[in-house]
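Report on the structure given below.
One protein chain is absent from this view; the other protein chains keep their places.
Chain IDs A, B and C follow the sequence of writing; residue 1 opens each chain.
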Amino acid sequence: MITGVAEDLDIKQRAKRRLALPPTLAGKIGLIMLAAVVLLALAGPELAPYSPRLTVGAPYAPSGGHFLLGTDVLGRDVLSRVLFGGRTVLIYAGLATILAYLAGLAFGLFAGYLRGWPDQALMRSVDVLLSFPALVFILLVSTAAGQGIIPVMVATAIIQAPAIARIVRTATLEQSVRGFVEAAVARGESAISVLRREILPNIARPLSADVGLRFTWSVLLIASVNFLGLGLQPPAADWGLMVSENWGGIGANPAAVLVPAALLGLLCVAINLLSDSLAGGRQWQ
Amino acid sequence: MAMTASPDRVLDAEALRVELASGFPVIDEVSLQLSRGEILGLVGESGSGKTTTALALLGYSRPGSVITGGQVTIAGQSVLDLPDAARRRLRGRLVSYVPQHAGQALNPSLRISAAISDVMRQHETRSRADVMAVLAAVDLPASQAFARRLPHQLSGGQQQRVTIAMALSCEPPLIVMDEPTTGLDVITQASVLEEIRRLREQIGAALVYVSHDLAVISELADRIAVMYAGRIVEEGPAATLLARPRHPYTRGLVQSIPDHRRPTRQVAMPGIAAGVEDRPAGCAFAPRCIQQTPVCSEAMPALITLTAGHQVRCVHADETPPVTLGEERDLRAAARPSPVLEVTGLRATHRSGSETVVAADDVSFELGGGECLALVGESGSGKTTIARCLAGLHRPDRGVISLHGDPLPDRARKRSLAQRRAIQYVFQNPYESLNPRRQVSDELARPAQVLRGLSASAARAEVGALLDRVRLPARAAGRYPSQLSGGERQRVAIARALAAEPEILICDEITSSLDVSVQAAILGLLADLRAELGLSVLLITHDLGVVSVTADRVLVLQQGTMRETGSITQILHTPAHPYTRQLIAAAPVLPVPVTESGDGQGKRRAISKEAAL
Amino acid sequence: MNSTDRTPAPLQGPSRRAFLHRTASAGLLLGAGAGLAACGHQTSALSTLAKPRRGGRLRIGITGAGNQESLNPSSAAYTLINLAMATAVFDTLIILNPDLSLAPGLATSWTSNRPATEWTFDLRPGVTWHDGKPFTASDVIYSLRWMAAPGNGLAGLVSNVDLAGIRQSGTSKVVVPLKTPDLLFPQTICDGYIIQDGEKNFVHPVGTGPFAFQSLIQGEHSVFLRNPHYWDHPKPYVDELIIYSLASDTARVDALISGQIDVCSQVPFTQARTGLGNGFSLLRSPGQSAYAFYMAVDKPPFDDVRVRQALRLLTDRQQLIDVALDGFGTVANDLYGRGLEFYDNGLPQHQHDVAEARSLLRAAGHGSGLTLDLQTSDIAPGVTAAAALFQQQAAAAGVTVNVTQANPSAYFNPAELYLKMPFAQTFWSGYNTLQLFYQYALMPGAAGNETHWDSNDTTSWIQAASSASSAAAAGRQWAAVQQQQWSEGGYIWWANVDNLDAASDQVGGIRPGPLLNLGLPTSLANAYFIA
Partner (left out) sequence: MTAAIQATAEPETPAAQDQSRPRRGRHPLLRYALRRVAAAVVILLVLSVLVFLACSVLPGNAASAILGKQASGVALAHLEREMGLNRPIAYQYWTWLTGLVHGNLGNSAAGYAAGGQISVWSQISGKLANSAILATAAFVPIVAVSLMLGVGAALRAGRWVDHLISVTTLVPAALPEFVLGALLVGLFFGSLHLLPPVSLIPPGGSPLDTPSLLVLPVLTLVGVCVGPAARMIRAGMLDALEADCVAVARLNGIAERRVVIRYALRNALAPSVQVVAMIAQYLIGGLLIVEYMFGYPGIGQQLVNAISIHDNLEVQSVSMLLAAIYVGINIVADLVVMTLVPKLRTGGA
């Protein structure tokens, strides 16, 4: 807009027009959905009528009869496995996101602040990691470290750390040229205290929106690896794994596939709505 | 030359009103008249509605605001009652627009020739030769090679000339210019102003020139209209208005603009301009007006005509005293104080992309105790990099900086506590100088804790005193920066510097992003602090007016090399180096206003052609 | 004695159904109808009546093996799809019919000397290779030596052969000397494919079989064309054979129902139970593969024989079959190898007798109750369902069984769980002679000794039986071994699972049998389109 006019009108409307929904509405819906799914995932195990690993009937018994959601490929109660299956999704995706953020934040802050060779080193390693399809990377790392959920989780963290580091580095670079940061440097404050007191509080907001994005991405990735059968191994109960192991019975007992799939979808949509509102729409620029 | 109401009236705008979506009037009751070949200067500070008015003349309102009242007739053609499509066809042919930042206004992916012919084609089919003619008209090389260039391949001045060429391409009777020279350095600005003057004579078009800088307007305009809080508060022939301003705001403006020819202390205007939504009832200027009476804030005063062509919106217009100039600064060369800071053979560079730019090459100078040394030069002349080297924020390639004789390590972290206390830095942009996430009290207490080892409570106790010293109310301590105006934030930044009880204060363009009225107040504060605390000040600026108000000695820089150094009187009155002379000549100045003795006179100056870039 | 370490575990992919694989030839079916064949029944009634018709393109869907699919006959033993392709292109000296009976192949007849230490084969005249070259004795000699090469999957078949001694006698006879006497050598060698003299590269294999190789894309499909000069004229009836490699069960069944393939192998129980709709029929036959619970006899409380016997009695085998296998199985009698040579059919079938089980447990000191930990895993369809059912059956006899499910890939991995579980389940197939099974399962330190069996008597009986030079002597030894296992063994063999395939009613000539799915190895040559 004509810069002069902006001064006259003294209005800051620029970000608002970018949103799908007004931030508060998106935030509310997202929060409610997220709370529901998390509650189901955490409280679920206590409510499960059967043990998730026990065969209790014939395979793919249709839903509605003795079993509310029918049985799965091995004749286990789908409802119990759905109630148990949420926890692994939240725990492992959560840990992966936290791990990615710890690494990404540390790397990004120091590269952005120190500039010079650490910055170059980070950028080069980011180029390498980002030039590899994420899912292929995780499959490789997880199979190299022996199939199982821990390597998958660590690999998911590793593949996301560079992208986070890059965002943090850019934000740190932007902040470090601002007056109050240079004043602190001129005062001779240590790098740590400058980062902690001056820079981190000011980049918290853009990062908060990104956390939602990362968590969704972790859920997607880990669920996909489980779906391919290369993450969590049977007989574990996990929504992603359930979709793939019952894929054959989609004709006989669709609930065995569609219910875990829908819950995963609900979780992802909820987080997206939430991070959408947190970013006040800037995230979509 | 005052223009009487001649038959070929070009512009006749009546009671223009533009409202925000929320209904608040951005501008109201704006009436302007303009005849052929006349230049109207529209002056006002940020938030006064000058640009909105300019755009309203083209029948354009920015999204989020709407033109709700008034009439605009250009060359007999009424604009506002036309539907959008018809209104669009008028623009460019009947009235054209020159934007403020030419760099952003030109389409980056269109060659100049294409951009100009785009405007032309809208109205009649014009050939390539006409494009060349228009380029020549604005003193740009009329060659095929030049015409094929892209905007980023032109200098700032050239870009601005292209936008002017686009405005002229259909020879409209009225051209609206919105601060076309603000982004340019003073020498280029002078040449562009010269260009505009020449065009006015040659094509006789009427010009509305919008600016926040009264000095620039005084160089060009035949008549001036001053806007404050969305209304015209005074309008009249340039000479009479500048010599004897009748509205207190205009008088305050004239007083706060420094004139480098007469180094004086400034008379600051109190208070700040209110935002659109919180303008007071009655006269908007009342809260800041020295001759304010209860009647002022009862109703909005009407625009009354004093003499033919001179109107003012103030009930006490006739009581407005003439302009009182600050008293001359006694610049008799006091004995040179012993040097606190010496810089010898400083060379500093910085990398921008692949090229390394030499910011300072073999710069040496001294700063005496209690003395104010001004580093003057255009943007990119290296003055800021030198200052950052002094503060330990930039590592110089060569050269020694010594404080009280002993050399300073290049990095702030490596300097002793005392050395870090001695030099404090105040940054240019007030909106970036304070940490938005922390209260003013925290920001002010921090330096004492770090540099003077005070406990948190002891440091916090000093905050009140610091705020007083920079003339801010104590309640500001609990505020966040976002709740303060630009001027208030800069005062807090200065207070933070003082918290360390420094010997040297480096002020890097601290007033350049503030309105002129607020600038005067800050410079006044700086002068008081020097008197009270005996501070040495290194002032970095490109504005000779600011130099004349505060500096004792001056160092002129061009592209990182020292051109000239000397006392304020030597530099301003008897400049030795041609570059310094060029700078002084190009700096716009107000005509000397009528003081009690009433002997002021308007004057014009021509600037030599070759100076233009 | 026999070096190939064949673990009983079938190939276990994430979603692939267990393939029943076999590594040695089936036993000679002594006497007609020895238990197995009698109770098998043909469901595709049309196949025997209509006259075979020439032509057509036969499309078969078999469980895929991805990168392991190959025409190299040495790897035929590892996956059903490799075996099917090998039977299409190559022939064997002796053909093992689906019902475990032997028939002349490239050898018209075969005789052995008195002590069964030397076997002589008469070769079939007038046989040609796909590239037109004549089939001679040198091909047979080369093939036998090729099988013995290290790394060859068929090495186990000729491990007892004195390779240097193999010689041609006359134009059409080959004499094969053995190191130790082996009455059942024909049942072993009938699995050895005969390749052309000097053939090493099987990218474009040349065989004497019913079909000539045309193309193979791993994981997708392989194509074979009819061999007009096949010795068993007028077979094969179809002009072209396509084998689709389809990993998931449902994909195969859907492909059959949607008419994209004509024959589908290894139909899951659920589809078999719900039926395939009209126009398709199930090819079902009782199978040789067997399911069992096993107890480590050296670990309490299973070291007490009375506990083992009690558990056998409280197992309701028919209910396990009806629920866990949807009825697709036949009750077993705690012995492996039903239908094999020297299998003791005379031992009475263990019945479901809860009262006797309780008294045995009381005698063993567990009158007040017994708690056991059973580790199960989804190693084959119905196994985990059987575990859950066994838990309920044991509860009826006062025995509480805690069932935990383990990861299938760890269940048969000696590094992880295999041979370390005191009470678990297993699933064996493809052992055609008792000696192969018992050497592998009961000899101390053997790779498959799940019950940790270590008894000198058993070891000596097994060794004597394996190298007996007369059928009578072998019979007596095997009877002793089986009598001991039947009464005191650590296994509860509760069912032989059926071979389940399906075909469109337009296809005839496929006779299912206990040996393998799809009535291999002869069905490809016999198959034809009815109308």
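Basically, a residue touches a chain if its C-beta (ideal position, glycine included) is under 8 Å from a C-beta of that chain, and two chains touch if they have at least 3 such contacts.
Predicted model only: the values in this text are computed from it and were never measured.
Of the chains displayed, those contacted by the omitted chain across the entire assembly are A, B, C.
The residue from A:I32, A:L47, A:A121 or A:V136 that touches the chain not shown here is A:V136. Only one of B:A13, B:V79 or B:V119 touches the chain withheld from this view, namely B:V119. Within the full complex, the residue among C:L144, C:I242, C:A310 or C:L374 touching the omitted chain is C:I242. Summarising the interface, subunit C meets the missing chain with residues 3-7, 9, 11-14, 21, 65-72, 75, 78-79, 150-153, 155, 200-205, 215-221, 223, 242, 244, 246-248, 250-251, 254-255, 258, 260-261.
One chain is missing from the display, and on subunit A it is touched by residues 1-3, 14, 17-21, 123, 127-128, 130-136, 139-141, 143-146, 160, 163, 166-167, 213-214, 216-217, 219-220, 223-224, 227-230, 240, 243-244, 247, 250-251, 254, 257-258, 261-262, 264-265, 268-269, 271-273, 276, 284-285. Listed by residue number, the positions of subunit B touching the unshown chain are 55, 58, 60, 62, 88-93, 96-97, 99, 101, 104-110, 118-119, 122-123, 150, 152-154, 163, 166-167, 353-354.
Just so it is clear, only the chains that are shown with their structure count from here on.
With centres defined as mean CA coordinates, subunit B is found 48 Å away from subunit A.
With centres taken as mean Cα positions, subunit C sits 94 Å from subunit B. Counting partners per residue, subunit C has no residue that reaches two or more other chains.
Across the assembly, subunit A contributes no residue in contact with two or more other chains. Contact residues of subunit B toward subunit A in the complex are 20, 26-27, 46-52, 54-55, 62-65, 99-101, 178-179, 210, 275-277, 388, 391-393, 412-413, 415, 417, 420, 423-425, 427-429, 432-438, 443, 446-447, 450-451, 493, 496, 500. For subunit C in complex with subunit A, the residues that touch the partner chain are 14-15, 248-251, 268-270, 274, 323, 326, 377-378, 384-385, 387-388, 403-409.
Across the complex, subunit A meets subunit C through its residues 53-56, 58-60, 74-75, 229, 233-235, 244-245, 247-249, 251-252.
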